[in-house]
Each structure stands twice: as structure tokens, then as C-alpha cells.
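Left out: one protein chain. Kept in place: all the others.
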Amino acid sequence: MTHYFPEVAEPVRYEGRDTTNPLAFRYYNADQIVAGKTMRDHLRFAICYWHTFQYRGSDPFGEATFLRPWFDNTNSLAEAENRQDAAFEFFQKMGVPYYTFHDRDIAPEGANFGESCKNLEHIVQRAKRKQEESGIKLLWGTANLFSNRRYTHGAGTNPDAHVYAYAAAQAKHAIAATHELGGENYVFWGGREGYETILNTDMKREQENFANFLHMAVAYAKEIGFSGQFLIEPKPMEPTKHQYDVDSATVLNFLRAYDLFDHFKINHEPNHSTLAGHATEHDLTVAASAGKLGSIDANRGDPQNGWDTDQFPTDIHANVMMMLVVLKHGGLGSGGLNFDAKPRRSSVDLVDMFYAHIGGMDSMARALLTAQKIIDDGILSRIIEDRYASYSSGIGAKISKGESNFAELEQYVLEHGEPNVVSGRQEMIENLINSYL
Amino acid sequence: MTHYFPEVAEPVRYEGRDTTNPLAFRYYNADQIVAGKTMRDHLRFAICYWHTFQYRGSDPFGEATFLRPWFDNTNSLAEAENRQDAAFEFFQKMGVPYYTFHDRDIAPEGANFGESCKNLEHIVQRAKRKQEESGIKLLWGTANLFSNRRYTHGAGTNPDAHVYAYAAAQAKHAIAATHELGGENYVFWGGREGYETILNTDMKREQENFANFLHMAVAYAKEIGFSGQFLIEPKPMEPTKHQYDVDSATVLNFLRAYDLFDHFKINHEPNHSTLAGHATEHDLTVAASAGKLGSIDANRGDPQNGWDTDQFPTDIHANVMMMLVVLKHGGLGSGGLNFDAKPRRSSVDLVDMFYAHIGGMDSMARALLTAQKIIDDGILSRIIEDRYASYSSGIGAKISKGESNFAELEQYVLEHGEPNVVSGRQEMIENLINSYL
Amino acid sequence: MTHYFPEVAEPVRYEGRDTTNPLAFRYYNADQIVAGKTMRDHLRFAICYWHTFQYRGSDPFGEATFLRPWFDNTNSLAEAENRQDAAFEFFQKMGVPYYTFHDRDIAPEGANFGESCKNLEHIVQRAKRKQEESGIKLLWGTANLFSNRRYTHGAGTNPDAHVYAYAAAQAKHAIAATHELGGENYVFWGGREGYETILNTDMKREQENFANFLHMAVAYAKEIGFSGQFLIEPKPMEPTKHQYDVDSATVLNFLRAYDLFDHFKINHEPNHSTLAGHATEHDLTVAASAGKLGSIDANRGDPQNGWDTDQFPTDIHANVMMMLVVLKHGGLGSGGLNFDAKPRRSSVDLVDMFYAHIGGMDSMARALLTAQKIIDDGILSRIIEDRYASYSSGIGAKISKGESNFAELEQYVLEHGEPNVVSGRQEMIENLINSYL
Partner (left out) sequence: MTHYFPEVAEPVRYEGRDTTNPLAFRYYNADQIVAGKTMRDHLRFAICYWHTFQYRGSDPFGEATFLRPWFDNTNSLAEAENRQDAAFEFFQKMGVPYYTFHDRDIAPEGANFGESCKNLEHIVQRAKRKQEESGIKLLWGTANLFSNRRYTHGAGTNPDAHVYAYAAAQAKHAIAATHELGGENYVFWGGREGYETILNTDMKREQENFANFLHMAVAYAKEIGFSGQFLIEPKPMEPTKHQYDVDSATVLNFLRAYDLFDHFKINHEPNHSTLAGHATEHDLTVAASAGKLGSIDANRGDPQNGWDTDQFPTDIHANVMMMLVVLKHGGLGSGGLNFDAKPRRSSVDLVDMFYAHIGGMDSMARALLTAQKIIDDGILSRIIEDRYASYSSGIGAKISKGESNFAELEQYVLEHGEPNVVSGRQEMIENLINSYL
């Protein structure tokens, strides 16, 4: 096996919080037990193929800056094999249990659809062997239905049935590949499912077509016995001016409207929720409250820049807020924390890939420890219990059960008069959280 | 009858587009027939009580600037009567068929709930007479469940059942008042239904309680025979950091989740949709596509300021985009165009109220004429038809009917190969729209 | 002396980071020496009069929620005295060395200008005694030239010379009051110095007039012997659609253009810089690099809400970034950290004022300790030194001194060929900062 990362000869180790070694973990200690489960099993880290092995540092104003040794500019199967070797070496050196991919990340398009399928199948078989050798598993797979020119106007929402058919065929093989590799989930991110101008768009028709697309996916999964979880990933805009899967609530509405609710959960991405104008913990809670928290594409955005910056999730406070939601709702289930994040274009070295992932993993591990401590101490949960205590009995209990009515509530007011206004104690609670950081 | 607006002695008249009289309509000609219906019946203009008769020009950094003659700073019933006289004089001089109010706009809170109800009832009876005399009708009523201190933490989502009961009692009377006045709709805008920090908030519990609140409203309306349409007005933020009714899709999701879908439609506000990151025509289309376009709070926001500026809707292009959606979906039904808009704080004179409403009415009337012309010419609709033509027959028709599957679509691709990419013609279409302006 | 805050009987004490007492400091230990100076002298905390003693919890959609015992709704001098007693009790219980005010915060407007001046003078004399008794000092004073109706169209930029004159007269007395009370700075925040629509605005004329206003202020200060620092506080918008003092660079440009550069520094506010689209540390560095970092109105905004939320500065990472700039540029000079922040409207109790200020003080103190540690360790500064090392000698040194030219540099390139691209190491550095938090 070629060594693509000689600078980091051994897997990254946990050295504790006092280490000054920038290539060690300070918090992530995979086997450490937190609330009865290892950190590994809580966090279920995954490294993504696209940013980490396909992205070369280009941006809308500049060319590639990452000169990765696994690229030879042939876009060939041989190149894909080299990339795969590099990927598995990196997964192992980072010590993550999972990875994720789009079909076109791992294998190149061929001269026609049949050839593309053969390329994919070849790489999938090779991935299967590498997974077995390394113990690395597939968190989820997906199809790239947005980069190729044919998807300019969308895939499952394309105005042209021919393109729609192409997307369906491609999704079929991506689901099959995910199944073949034991993927625990399959993700739909609709990068071009949206529009540039409503003047040329029939939104309702496009959404109906997309619903049919997803029903076909459900049927196909059943047919082949794929029991992984289907996930939809919301994003409000970019690349299109307006994308259909804006945020968790929008996706849930779509799922309910088209009888798809039972088959899908949400793949939440923090940077997407902030683009939608929501604090991450809000959108995550919307999904979780509906029993639909599927997985997290762990990253962060820039609070001043209005596009997807896909930075590593190193904001400790933000991560604690996220882990509080995750722990409160019983963990990530079949999902995980997938680093849909990339080093800055100016972090041109291979070693920067390590720094970046260490930062993300350590920050999330630290957040797990902190969130669990907050939960264990119980102060925060008691505050919330107290705040809603009036709904536990009397008129409040009747309200909660949907057993009251306006006349009864008016009578209550006439008898009890003006309610007291109680402080929400926001500043005290924010100080409390800070005391754990 | 006291004359509050002596500067505008007669009702504002239509003088045609060449008039230079700033106190005349250039486009709004109420009785003019457009596509078989009068402008009056298409546009169903309403003037709102809160901005126009309650707002005094204060902002977070400054005191009132509007010295309205109907205020005497007593917050008494007598003051409310004067305000009502001014309002009906203005409605008549502007020539609008409708008005809208919150309960506390038209009548002051009393020393206790019972007294508040009496105040409301007194003013409602007086309004009834004034409606009869003037022919002005009530488009919709609503309850102000956000300004009073008691609603600091919300109304139908308050953590305290006592406050919840108060909100229910108040809503009961506001619905009754709306019914008494022949209101054609009743609106719920959840100004405090949301939260400041999720750290002290149980979102799911609050939303369940709110769903129960709305079910009680439905039951109460049935009980009293109110058959007006219930509307929910989305807004993503402000005053609270995060409001539950973010946008149309979020509201639809809520209605579906809690079995309320059949009883509510959307009261769309352009400034709220842009705060949510959507073009107005997008959020309007989301509502309309679900059969839920109820009414419009016609205004506009500032594209650079991140709060609700509630300006009069004078952007001609934006209005045409709105009217295209409205006309395409069969008009406003029992809804209307309610000017939820206020003159700038620096437009301190009474006559500025006229300029402001004339601007709004004229711009919407112009947009109606333009949108109808675009529809009549049929160029735009033919472009859309052509664009989706592939779904009318063959494989496309099977997709549309939900009768295809992944295997069949793959087979289609294997036979037909790569699809062509057709231009979306956005620039040509945008030029086309400009040619109508 | 009346006790307004019986719930907090004694001044808030430092108890160390393990305390669970929410009414104690965990980090702020006033006399603790950090890099040769006490924390008190580093941080120079000030409490502001407006949010803390004048703001009652109203917002654009709701009435007051704070029922402060020092208000009797008379807007009288007696009320102002009570407010002053409460303020000094609170300053002392919080243990801050400084406070700040607008003229109209401390004393009410009278029936005419002369009476307003008398009210101010009365309260100023009383403040003088209270300052002496308590040892509390005035960090800065300012004039409120934005709340009164007369300033609707601006103060020093008003289109009406009469209003301009009024603003000048008011500023004269506010400067005199600040001087009388030993204020160390005087601030100009131009809340209405801007415009709503450029259609009725002569921007250049308004800015020329404003420059003359500031020149008069400089002359007046010289005349009365006031040697405190004049500060301008940037803000890009709100309350006006567009404010002239957008950010540090805009203010510096104005000062340079109108020969005012030597007389003014910047009063930086984090929430204002984020509204302007800048990270706080950016705008602060712009000011500091020009030698113009004057003082800080310590607060934070909400990353998703587009208005001034004026929250207490409890984001530890953000505070460390700020303190790194402050320490690097030699500290705050005659400025300080003034809490231009308010408890949330829903934090209705008096004790919430304590929690809020404790959170702000502790977070800034913690940031001071962390930033000093980062500086002492020297890793970050060595990274920067190394990064720019090429400018220390050879062609780089010539460039730095402005002694090179295009021909010479071309020659250099022809000889040395293509430069290497070196990683910026952003992720590693971000991890490094996190290791200090």
C-alpha cells in the first residue's frame, strides 16, 4: 500500500487535554465510556469523500490550490483507485469508524451510462475489500445529481422527463452500491432541486414529480432488501436561487403532503440551517421533535458570509448546543457526525487535512463531555420542568390533553384574574452553560 | 361628524395616469372591469387599524412623531370612539371596501378582563353602525396576543397555563367580535409564539399546546356559527429571536402534523417572507400550490435592513410578480390586499397617510393590469407549457402519474442515452416581463 | 439611602471558578494582577444608564415588562433622583469603577430648553456628590440627539438649521456636564445622522454640516478646558435605513476628509460591526491599526437577527478575539468596556440585572486571562512573524520601505521564478486557540 501521508506515520492518538502536540487528540478518546457508551458509539464520526478527496481548493474566483498526490488529471479508474487508497489510509490514521460518498466521488463517469455503472461497480467491489480489511464502515452513500451539466435544471424536479429518468437510473445504482457496501443510510441532497426564477417554473408539478421519485426509491430499496435509513438534507439556497428543501420544517411538510413521512428522516447540516436563518439547535430540534433526527453533516458556516463555507465544527458553544439536542433525543441512531467540511483553500498541505479533522473531532468530543455533564447535573432540565409545571395538573393538564375549551378557559380567567409574569432567566442560564465550557 | 382630514376634503378620485395631482389615483379605478371583474373585487383593499390609527411613529430609538388629533393620551373609550370616527372617515376618503383590526386597536384594555370585554363590545356595536352607514366591511379581525406584558413568553405557547387561558379567553371574544361585524376571515399572527433561547424552551410541548389552542378556536367558531376563514400569518423572527410560524411551508407542516389542515389558510406578508430568505412570490406560491393562499398583508421590506420595515408596496416589479401568482391561482377568495404598512416615521403629517395609501393602491392596481395583460397575451404560459411538455406523454406521463419505477427509467436511459440540455431562457423571460412594465 | 436591590444585599464577590453561586464572579477578581496591571485597570468596566436604568423592556411589538421601583411615571426630577440612587447602588454592588450616560437618561427634558438645562445641572451636581461618596467615575457622557421628535430628520445633519442649532446647544451642555463630572471621554453616536431615502437627501451637504458640528465641539471643549477624548461610535443602520458612520473605516474617512482626524477616536460596538458585515475583531483592528481604538461598548448581537439585540457579551471565543486586539494594541487607554447591553425583555426581575452583568464581566475577565496567556506563550505571535519574515530583508525590506519599483520586482521574478505556496495553517491555529478556551 502506497503511503500518501508519510508526515503522519501513525494513527492520531489521544494524549489528553494538556498535550501540546497538534497532531494528537486532546478530548477524543474513542473507548472512553460516557453515560454507558463509548465516545466512538456516541459520535459515530464519518469522513466524507467529496471535500476530503475530491475537492482541490478551487473557488468561484480561483483555481485549485491543493496538489493532492492521488490526482493525475486522467479522471480514470486508476486515479479513482489511488484516491481510494489515500482515503482508506486517511480514515485509518484518523481513527474514524465511518465514511460517506457520492457515487461520482468514488468512481468516474464513463462514456455512457452503462460504462459509468461499470466504473462504479468496480470501485464498489474494491471498497468492499478495503472495508473488510480496515473495519471502516459506510455511514451513507448518495448520488451526485447536481454537478453534471445534464442536471442544470434539476434531477428529480427537472422539466425534462429524460433527465428525470437519468437521475432515477443513477439513484438506482447509488442505492444499490450503498446496499452492497452495508451503508447504514442513504442521503438525498437536492442541490439542483429548486429554481432560478419562478417565471419559468411550475413548482407544484416539480414537487409532485419529486415525490414520485422518492416513492420509486422507497420501492426499489424494498425490492433489493436495503433497510438503511433514507435521509433528506435541507438547504435553502445555493447553488440554486431557491431550493425546495429549505429546512427541516419544509422537508417535513413535503413528506407529509406526499405520503412519504414514514420513510425518511433529516440529515441536518449546521451551515445550511444558518443560511436558512435558524440557529442550528433550532432546526435540529424541529427534526428531533418530529422523531426525524437522522444524521448530522457536522460543520459550521461563517456568521458574516452568506454562502456555504463548510468549515470544520470547532465552535465549542455551538457544538454543546447541538450535542444537548442529540443526547436529549436519544442519540444519533443509525446516523453519525459526518464532517461535511473542508480545510480553507489556503490550507494547502496534506497535514492540514489532519489538523482540520482533529479540530472537528476534538471539538465534538469535548462538546459531548460537556453536554453529558450538563444533563447529569440536571440543573437545566429542572429549570425547564419548573417552567412548564402548570401544565401538569388542573387546567393546564386539561389543555395539554386537548380537553379544554375557550369557555372554560375564559371562566378560569374570570376567576383567577391577571397572571404573574415570571422571568425566563435567560442570562442566568447562559451563564450556567458558560460555567461548563 | 368631526372631520379629521380637512386637507383632503373629498374622497380620492381616479384621474388617469397623466394626472400630476399627488392626491389622485393614476391606476386604481374601482369600477373598471379587468377580466370580467371590477378592480375593486380583484384587489379587495383593506386599511389596517394598527399602523394607520394606533402607530404614532415611535421606534426603538425614538419617541412618537405623529401627533394625531384622535389621541388625547387617556386610553379611554372616548379616545377609542374618536379614533374610530377618524378611521371610518379615512376609509371612506380612500375608497377602500374593507378594514382590519386587532381587538386592542379598536378598544382599550380595562381594569380587568371583564371590563376589557365590555369595552370591546361597546366599540363593536358602534363599529357595526358605522359599517352599515358607510358600507365599509371587515376583511378580518384578530386578537393582539403579543403587546401586553402578560404575553411576554407567548400566548398559545406560554409556559404558564394561566397566561394560555387568558389568551384563549381573549381570542374567544375577538372571534366573537369578528363574527358580529361580519368579518370574512380571522387571523392568527403569533408575535410571541416562539422563543428567545431554546435553553429554557420545550418546543414540542409549546407547539402541541398551540395546536390545542387552534382546535379550540375551530370548535368555538363552529359553536357560534362563524364561517369566516381562519388564517395563520407566518413570520420567521421579530419580536422573538425565533418564531414558530417561520414561513408558508413551516405553517403547512404544523397544520398537517396536528390535524388542522382543513381549517386554516395562509395570510401572506411580503416583508415576512423576505425576512425568511424567500422572494415573496416563492412563499406565496408555496401557499397557493397547497390551496392555502388566504389573504395578503400587502407591504414591502427594505432589502438591506434586517427587520420588519412595513413599507407600502410600491415596487412595481414585485407587485406584478405577486399578482401573477394571485391571478394564476384564481384570485384572493375571501381574502384581500390589506395594507399592513406604515408611513415612515419622518412622514409626520396626516396627508402623508393619503400619499402612502394612494401609492400602495395605485401600485397594486397597476400590477393587476400588467399581470392580467401578461396572462392574456399567453406568451409566458406557453413558455412554461413547452418546458414541461415531456411529461404530457410517454415515459413523462407515467412519471407524472406515479406509474413508473427505477428499472423502467434506467431502461429508458440505456435506450435513449444522454439528454439534451435546453436553455431556461431566464434573461429573455425577464426582458419580456420588463416589456410590460 | 433606599435599597432598591434588597435581594442582593452585599456587593457581588469573586468566589473562583468552582463556585456554584450564580451571584458571584467566577473569573473577575478586580485586584488580581495580569501582566503587571490589575484586572480592574485592564477592563475598566462601565455600566450604562440607558439600558440598565431607563429601558423598561418594551419592543416594537410590545409594552414595558420591567416594573422598576425607581419609576413613578412622572418623568420628574424626583423620579430622576430615585433612578440615580438606584443606579449608584447597583454600580457599587456590581463593583464597577465606571458608568456612562446620555444627558436625557439622567435628567428629564423640561418645558423648554432652559428648563432642560436646569434639570441636567441639578442632577449633575447630585451625581458629583454621589461619585465622590462612592468612588464611581464617569467613563463617558453623551447627548441623546435621536429620541426626541425634533430630531426625526437628524441632529448635526438635519435639513433644518433650527434643529441643528438645538442639537448644538444640547451637545454643549452635555459636554459641559461630562467635564463637570470628570468624564474621561465624550461620545458621539449619530442615531439619526443618516437618512431614510436618498431621494430627499443631500448627503454631501449633511456631512459638511456635521463636520462643522464636530469642529464646534472641539472648539468648545478647548474653551472650557475639557481634555477628555472625543469618540465616534459607528453603526451602519437602525434606526435610520442608512447611517453615515457605518463602520470604523467610514468614520476614519470622514475624519480625514474634514480635518478632524486628530481629535477623535472610535467607540467600537461589536453588535454594530456585525450589522455592518464585519467580524468584531476586524472592525476593532481597523480602528486600532490607525491608532484610533478609543473604547468598547461591550455587547454581542444575534447571528441570525438583523437588528441591534444588545446582548451581554458572553461569547467566550468572541471575547478572546477582542481582548487579543486590545492587548496587542496596548490596552484601552482612557476608554473602557461599557456594557451597552440589556437583559432580554423576558428577564423581568431586578436580579436578572445582576445575572446579566455578572455574565458580561466574568466572560470578559475570562477572555482577558486567556488572551494574556496566548500572548505570553508567544506561539501565535511567532506564527505571524514567520509568515511575514520575507519582508524583513532583501527585496521584501525594500518593498516595505517603499523603495522598490515594478521594474525591479519584475527582474526579481525573472530571476527567482515561481514562488512556493505556503499553507496559512488556519485550522491548526484555530485548534490552538481552542486549546486555551
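Letters A, B and C mark the chains in the order given here, with residues in each chain numbered from 1 onward.
The criterion applied here is as follows: a residue touches a chain if its C-beta (ideal position, glycine included) is under 8 Å from a C-beta of that chain, and two chains touch if they have at least 3 such contacts.
Nothing here was measured: the structure is a model prediction, and the numbers come from that model.
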Touching the absent chain when the full complex is considered, from C:V8, C:A177, C:L252 or C:I266: C:L252
Sole residue of A:H153, A:H278 or A:R300 that reaches the chain not shown, by the stated touch rule: A:H153
Hidden partner chain, touching residue among C:E89, C:E281, C:D315 or C:D362: C:E281
Options B:S58, B:S347, B:Q372 or B:Q411, residue touching the unrepresented chain: B:S347
Option touching the unshown chain, where A:E121, A:E196 or A:E418 are the choices: A:E196
Footprint left on subunit A by the chain that the document does not show: 57, 59-65, 146-149, 151-153, 191-192, 196-197, 237-239, 241-242, 275, 302, 304-309, 344-346, 348
Absent-chain interface as seen on subunit C, which is shown: 112-114, 149-150, 152-153, 159-166, 168-169, 171-172, 196-205, 207-209, 212, 215-217, 219-220, 236-237, 241-242, 246-247, 249-250, 252-254, 256-257, 275-279, 281-282, 285-286, 289-290, 321, 380, 383-384, 387-388, 390-391, 394-396, 399-400, 402, 404-407, 409-410, 412-414, 416-422, 424-426, 429-430, 433
Subunit B residues that touch the omitted chain in the full complex: 17, 22, 26, 65, 274, 277-279, 303-304, 312, 314-317, 343-344, 346-349, 351-352, 355-356, 358-359, 362-363, 421-428, 430-432, 434-435, 437
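Heads up, the rule we're going with is that only the chains that are shown with their structure count from here on.
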Numbering shared by both copies at the subunit B-subunit A contact, with half separating same from different: same
Far-end chain from subunit B, centres as C-alpha averages: C
CA centroid of subunit B to CA centroid of subunit C, Å: 40
Centre-to-centre distance between subunit B and subunit A (centres being mean Cα positions), rounded to whole Å: 36
Interface hub residues of subunit C, defined as touching at least two other chains: 65, 304, 344, 346, 348
